[in-house]
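Every protein chain of the complex appears in place save one, which is left out.
The block that comes next holds chain A.
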Amino acid sequence: MTTLDTTPAAVAPGPRAATRAWRTLRSSRTATVGLAIVAVHVLIALLAPLLTSYDPIANDASHALLGPSADHWAGTDQYGRDVLARVLYGGRYALGVSVTATLVTVALGTVVGCAAALRGGWFDDVLGRILDAVLSIPSILALLVVVTALGTGPAVIVLAIAVSYVPQVARVVRGAALAVVPMDYVTAARARGESTWSILRREVLPNITDVVCVEFAMRASWVVLLISSLSFLGFGADPPTPDWGLMVAENRTAITVVPMASLAPIIALATLVVGLNLAADGLSKAWGVDRIREGL
């Protein structure tokens, strides 16, 4: 037979993946609001030097513990540092370390989770038990142990967070990947004798990106909180670095005198976490709907 089967399918050539993702995002108000809040935080952190003329770490004893005024909108703390400036700069540490830590965690967790789903057998079993063991340790405890042993510093904190959160990410990703592994295109790749890594990258990962993205947004909010808790306990950022957790710790003794010095970083932290949570929620819903609507 020689007929060329050229009948186009019912669907017109679809928009590119990026456009589609963007359109889905726009369709979810929750995700849009969440991502907008996060974007504002990122912008503020980047543009902090332009937004305030005060130095966040310069002491000025003559202006200590002032209430809000025209000069200092959020007042000053016990060393006379401008609270607003410290809040604006404070996002840099929180965001920088959190984003790095979350990236490392989610990347590692994804690879481990996919590999477990793909390999199966004893590999999956042994890995599962190890992850269970790590999961049973409270994350803040694991964090404190690592930090006490290896000293503070951003690199150590990233490592510590990875240790405590990778098992959780791996669990979720493994679950998502298990739905993809029995598909015939994975079997076809296996029959070609491709390596686990190449199957993971080409066949599995593109089909679970939605899960990974949602996981990223959700873990990011946990990590931000965890890092701030660490700073509050004195194991995170070193004074006088402007950091929200550290600011709350420094100023809680003076909370009755200058409440804004404690409240301002709390508000900043809360909005960032709420923004991340909204983004995570909205993304998961939007992508869930997206798959049905576009029949992918």
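We adopt the following convention: a contact is a pair of C-beta atoms (placed from the backbone, for glycine too) under 8 Å apart; a residue touches a chain by one contact, two chains touch by 3 or more; residues count from 1.
One rule holds for everything that comes next: contacts and distances are computed from a predicted model.
Enquirer: Hey, which one's the missing chain according to UniProt: "Peptide/nickel transport system ATP-binding protein", "GntR family transcriptional regulator", "Carbon-monoxide dehydrogenase large subunit" or "Aspartyl/glutamyl-tRNA(Asn/Gln) amidotransferase subunit C"?
Expert: "Peptide/nickel transport system ATP-binding protein"
Enquirer: From the list A:Leu150, A:Ala188 or A:Ile255, which touches the chain that is not on show?
Expert: Once the missing chain is taken into account, the touching residue is A:Ala188.
Enquirer: So which bits of chain A touch the chain we can't see?
Expert: Answer for chain A: residues 1-7, 9-11, 13-14, 17, 183-185, 187-188, 190-195, 202-203, 206-207, 209, 293-296 touch the chain left out.
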